[in-house]
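Omission of a single protein chain aside, the complex is shown with its protein chains in their original locations.
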Amino acid sequence: MSSEAKEIICIICPVGCRMTAVRDKNSPSGFLVSENQCKKGEAYGIEELTNPTRVLTTTVKINPGIYNRLPVRINGSIPKNKIFPCMKVINKVEVKAPIKIGSVIIENILNTGCDLIASRSMKAS
Amino acid sequence: MYDIAVIGAGIIGTSVARELSRYSLRIALIEKDNDVANGTTKANSGIIHAGYDAKPGSNKAKYNALGNPMFDELCEELAVPFKRIGSLVIALESYDMEKVEELYNRGLANGIPEMRILGRSEVRKMEPNLNDEVVGALHAPTAGIIDPWELAIALAENATENGVELLLNHRVTAIEKLTDGFDIRTSASGIEARYVINCAGVYADEINNMAAAPYFQITPRRGQYFVLDKNTGSLVNSVVFQCPGKMGKGVLLTSSVHGNLLIGPDSEVLDDKDNVETAAHRLLLIKEAAARTATGIPFNTMIKTFAGLRASPSTRDFIIEESKETAGFINVAGIESPGLTAAPAIAEEVVRLLKATAGKLKKSDDFNPLRRKVIRFMELKDHERVELVRKNPVYGRVICRCENVTEGEIVDVINRKAGATTVNGIKRRVRPGMGRCQGGFCAPKVMEILARELGRDMQEIVNEGKESYILSGTTKGEQDYEGK
Partner (left out) sequence: MKENSIVNRYDVVVIGGGPAGLAAAIEAKKHGAKSVCVIERDKELGGILQQCIHNGFGLHIFKEDLTGPEYAERFIIELMESGITCKLDTMVLDISEDLDLQILNTYDGFMHIKAEAIVLAMGCRERTREAVNIPGTRPAGVFTAGTAQRFLNMEGYLVGKKIMMLGTGDIGLIMARRLTLEGAEVRAVLARRGYPGGLMRNVAQCLHDYDIPLMLRHTIVKIIGKERIEGVLVARTDEERKPIPGSEELYECDTLLLSLGLIPENELSKGAGVKLDPATGGPVVNESMETSVKGIFACGNVVHVHDLVDYVTDESRRAGKSAAYFVRKKLKENGLLIKTEPGKGIKYIVPHLIRVDNLNKSLQLFMRVREVYPNSRLIVKADNEVIKKSRKMHMTPGEMDNIRIDPKILQQRKPAILSVQVKREEE
């Protein structure tokens, strides 16, 4: 990985700090993150340089729900490059209504260590 | 074989078809589009003109004067809102008053009743929101306003109730004269008919040329409009025209029957008969021109702009006649303004022409001139509302929150003859999507109701024409995420 500085917009909170992150042998973490307003921003900056991750939210088919789709989320962050592979798996799932919020739909999806869970309860139609 | 084929289901075609449905005839009303009233009829000023504008002795003058007084009874029979609010032609310069007088005299020659020339103070009293510069005006109390597509839809419904067969999505491609009639080829099935009535609007010349030698041309002349929010229509109490003069014909300001302020149109000759695009620079000119009538127009409440095409004939007058060359082929062409006003009188003339060529027509015994009123929930009194929802709970569900249209109204207009099958068809009939949100909230619900009532899948529901699909598929299909 290059030691060039990377411009990063922090996505941890709505403030959206415009930060700079660079590898720096002299700092204890091995990285130097600047223009962040909080500690979480620093961690995010380092992660963006080393292993960028995201929260994936999407939907799955539900039957016979009051809507055709149930919103779902992955209960943690997954590597960015796992997003589309996860979508392929998620697109094949169909769940039964009624369902409770937090119900696990796919356990340890693609060995990410995270589960796909229902992000709302839904009654049957 | 049909007795009669009426080509075109705009205001003229539907008027003619309904008039002919009084007789024992087998009639086909042929329309190229997916709904009736889909061309010029859905995009014009919606004014029932008093009749002082057309040149005395012209067809325009004649049928305008005959048509105007027919509207009270016609709209009563068809349960279509019509308001005789009168019109003013305002003079903004003192020399405009000469033109006002000229129009007055023309009106007298055309037999227009109750006209008066008003001075400044009288105009101001009638229309306090007009600009100070107003010098005087011609007042014609017989002018009125109507929703033109509502009338055409009602005519189509009543005609089909009385036996007319409506053939949508039938674009006429060729007409062949047979020994005892015509073979009409269309984009769908072929149709045979003894007589043909050509009411094809901007395409009337092309239809004529399929059956006879060319002898007139129709030029599309585009006009653009602004529609402002409900309740803005009260800015004016009558239809306010500007005096035609050096600045051109001027633009009009009027309330629609539903209370929206309507501003326009301009006039622009085109060569594309399908071009109903709006154009920013033309709209700007209309805005500027309208400011001469009234400065306080609340353009910030604009709901939409639209454009329509006038079917301008090369003869400069309505063409209402049997083809000299092809017997049994009747042209009703070049019906630009005041065509809406003239429509009921033109329909009667077509019957006379038909009798002249076909001989006596037998009256139908069971013709019913009345159309069942579309119940509009918001127009009901409290106790009527309570009663209606108790009887039919579907009126208790509001679908469009801008215009407060209930599911009951939507279901009603789907299940009528010549009923709605598209999102815009519903919008024209009972107005969901006509309001501020332009269908953002209600279109999905309207689609659901259409799908349910028509027994179709949501994905088959179209906006307007057959190719105007709204949804392109479902999620969770076989996405390949190419390159991702």
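So that you can tell them apart, the chains are marked A and B in the order they are listed, and the count of residues begins at 1 in each.
As a convention for this text, contacts are C-beta pairs under 8 Å (C-beta built on N, C-alpha and C of every residue); 3 or more make two chains touch, one makes a residue touch a chain.
Note that the structure is predicted; figures quoted are calculated from it, not measured.
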Original post:
Which shown chains does the hidden chain touch?
Top reply: A, B
Subject >> Among A:C13, A:V104 or A:A124, the residue in touch with the chain that has been omitted >> reply: A:C13
Subject >> Chain not shown, touching residues in chain B >> reply: 274, 276-280, 283, 302-306, 377-378, 382-383, 385-390, 393-394, 396-398, 401-402, 404, 406, 436-438, 440-441, 443-444, 458-459, 462-477, 479-481
Subject >> In chain A, positions touching the absent partner >> reply: 8-14, 16, 18, 37, 54-55, 57-59, 61, 66-69, 71, 73, 80, 83-84, 87, 101, 119-121
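Note that only the chains that are shown with their structure count from here on.
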Original post:
Whole-Å distance, chain A centre to chain B centre, using C-alpha means?
Top reply: 54
Subject >> chain B partner contacts - residues on chain A that touch it in the complex >> reply: 59-61, 68-69, 84, 87-88, 91-92
Subject >> Complex contact set, residues of chain B against chain A >> reply: 474-477, 479, 481, 484
